[in-house]
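Showing just some of the chains, left in place.
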């Protein structure tokens, strides 16, 4: 497979990484229907951990089976599949080579009372399971934020040395943040910046709203007249906050919404120069045929065909 | 011993494991009177730690002797014997090769005021004692849950690399959970799912009741009309929550009840597709002959003969 000029340009931004890590980034960027375009759509399935199995899979019971998600990612032509240890273990051999995988190495659950996550996987696990990357969530703002950052620092150093890529879910929570503030424009840009500074190759954030949370930041946005009035502009600002576009940033789909709502959000990500989507519940909670149709449409939007 | 097709099919679900771990799973699945059937009955004796020696063994004083339990597991034709370090050390040589053993590597006690356990054994201990697996308890919901999950993650990685199997006791406690919620259908399924996601080969949970604990989960169970009206259906749902049956799940016997109560529960486990039972106090607190008779009947139920 010949790596495209577009992907080569993206890879060139990762100038300190070894060939192993660049090859794994290339695997993700060259895989599936968006392969070579510089855009990507990732299937993440960590909701069994985060929300429990029934809340995650009962709406579409075949999804209880770990193989279902591998197959869906393959059949939809997605860029990669991300999941916790057990989910990857249960299909890593059957689907070896079929789709790049990202081992999510920390997880929380809905019984938790603290804004933290448990480390549930390792770089060695990622290597023995043939994964291309590790994934890790940080909660900037939480009283555990420094500890989480130190965990990803250590895992990241180990992953990079082993030629893996590092994906950071940067989800501000807790501390001084209001609920609305978790997806505020300033906070989302800050979350992306911190993930980039921590050395992430791929950054996952939520699509920002036009809310501005932090007082000192709000003053700057207003003084500098930063336009946050529509999704494309907000996405473009997140990309700017991610080393001026030198880092891959994918946006989560969030809670279930109607198809038009999803497609419009995707168009905003596309038009703002976002790298792509990482979309879980909206995918696997639909019947398989509906999910495939939706993903087909999303891919077309990223291809500029819809 | 020729591994049966049924067991081969089960082993195939552990597709990421090395031959060492698969061989140890096979040892357990091929041992005893249920060997080869895909069902299993395990004798766990950790009550000396959890409740103290007199509460555990005074009803049947020969059980103060660690050899008693090895012999009982052998004579009853059980699949494996699980106990803490000292108990295994005290009989590992006399009963070497006589029954697969599971080293329980963490333990609590009734003097404890916190919902946590101490790590009391290691993978090296399991190896030097000839065990087939390590066993570990997590308390999802407890304020120590993330720490416990990180402990089993680390022990599990080490155990798998050494060719051992990993058994996780997943007992929700504390945090937002009511007492009734600890055995609720949704919570039990969630507990099984988390153990599976943590990479357990064998999952131990309590048989669930029809109570639904978590508000968001309850809404899904009702909307999706998940039938939790009898034990077999609830067991089937737990198996579904365990990677759609790709993981071995055994159910504890719980507090002492009458024999008919026990047998009916076992039939529910069998009919729901559960992998088997892990049954301690109900066994060793009876006179030896009564215990053997009861275990004979339980095995017959799993064999479809009772």
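Going in written order, the chains are labelled A and B, and every chain counts its residues from 1.
Simple rule for what comes next: a residue touches a chain if its C-beta (ideal position, glycine included) is under 8 Å from a C-beta of that chain, and two chains touch if they have at least 3 such contacts.
Just so it is clear, the structure is predicted and the values come from calculations on it, not from any experiment.
Taking the whole complex of the structure file rather than the 2 chains in place, the copy count of the single sequence reaches 5.
Just so it is clear, only the chains that are shown with their structure count from here on.
For the two copies, chain A and chain B, the CA superposition rotation is 70 degrees, given to the nearest 5.
Taken together, the chain A residues at the contact with chain B in this complex read 48-49, 51-55, 58-59, 61, 64-66, 84-94, 107-114, 116-122, 124-125, 128-129. For chain B in complex with chain A, the touching residues are 13-17, 140-141, 143, 145-147, 149-150, 153, 157, 172, 175-177, 186-187, 189-190, 192-194, 196-200, 214, 216-217, 220-221, 224, 226, 237, 240-241, 243-244, 246.
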